[in-house]
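Just one protein chain is left out here, and the rest sit where they should.
Moving on to chain A:
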Amino acid sequence: MAMAALRREGRRFAPLISPRPITAVRSSPLYPTLEDEGPLGLRHISTQVVRNRMKSVKNIQKITKAMKMVAASKLRAIQTKTENSRGLWQPFTALLGDLPSADVKKNVVVTISSDKGLCGGINSTSVKISKGLHKLNSATGPEKETKYVILGEKAKAQLVRDSKKDIELIITELQKNPLNYTQVSVLADEILKNVEYDALRIVFNKFQSVVSFVPTVSTVLSPEIVEREAESGGKLGDLDSYEVEGGETKGEILQNLAEFQFSCTMFNAVLENACSEQGARMSAMDSSSRNAGDMLDRLTLTYNRTRQASITTELIEIISGASALEG
């Protein structure tokens, strides 16, 4: 029965055990070496392969655990900033409303993504939503055009592949310095200067909680479209009732307002996306370390089985050798 069990074990570890006749010379089971063709036909069962695997998996587990800690601390730092900036876009939505379905000719989709990877699926979601918006706008009519402004390497990699001609501007390395309003307003200024737009749609992942990120689209309309919507009534109908103080013309104030709205919504969007990125990275690294732990457990079992099988084989050889001598 033991022989049958051993034969079963032997078949399972066929690649490790070389089928050689039993010889007198063998290495001690305490120091198993790589499977080797010794000059006298030595047979060693190699645990080296499994041990190497275990070492690398353990290292990976340590690295992913460390990355999770780093992401958690970065998240804590940026989360307070994000929550403080949430009040910034609300007055604009209260005044100008939210018109994602406004019918405009020149759409610009500003996709916000991360520069670094290993953060789960948030960048793919943003890119899918941006492509969806592109499709939505093109479906409404032939003269509608949609251009992309890309923030972050990951969206660039995905969008350059099939929408290269639609990309207006690519901005990377946003988070080299800590995010602040001055930087974002300069960025917003660049975008407004270089891109003609009727409506800007900012696509980002809003941070609900450490495990939940909601893809969101914020729409900023150009002053001409705002005037048009105000005249046609509906959502912005009571915009005309607002007195405009200062400036030469109402148009000038609306222009400043649109630019300010864009920079404020961009600031909030960039912060929310950074928070989502860190949160997603935390959960990705957490599941990765858990997987590594599981893999390590399974490898340990395999290692022990191999080791015990080799010990048993040695013993059987000795015993059968001894019984052959006697009998």
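Heads up, the rule we're going with is that contacts are C-beta pairs under 8 Å (C-beta built on N, C-alpha and C of every residue); 3 or more make two chains touch, one makes a residue touch a chain; residues count from 1.
FYI, contacts and distances are computed from a predicted model.
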Field: Omitted chain (choose from "Translation initiation factor eIF2B subunit beta", "GABA(C) receptor", "DNA topoisomerase 6 subunit A" or "ATP synthase subunit delta', mitochondrial-like") - UniProt protein name
entry: "ATP synthase subunit delta', mitochondrial-like"
Residue among A:47, A:219, A:273 or A:289 that touches the chain left out of view: A:219
Sole contact to the chain not displayed, among A:177, A:241 or A:323: A:241
Omitted-chain contact residue, chosen from A:147, A:206 or A:281: A:206
- line: Out of A:93, A:194, A:232 or A:287, the sole contact with the unshown chain comes from A:93
- prompt: For chain A, which residues reach the chain that was dropped from this view?
  reply: 81, 83-95, 97-101, 128-129, 132, 135-136, 139-140, 181, 185, 203, 206, 208, 214-219, 235, 238, 241-247, 253, 256-257, 260, 264-265, 267
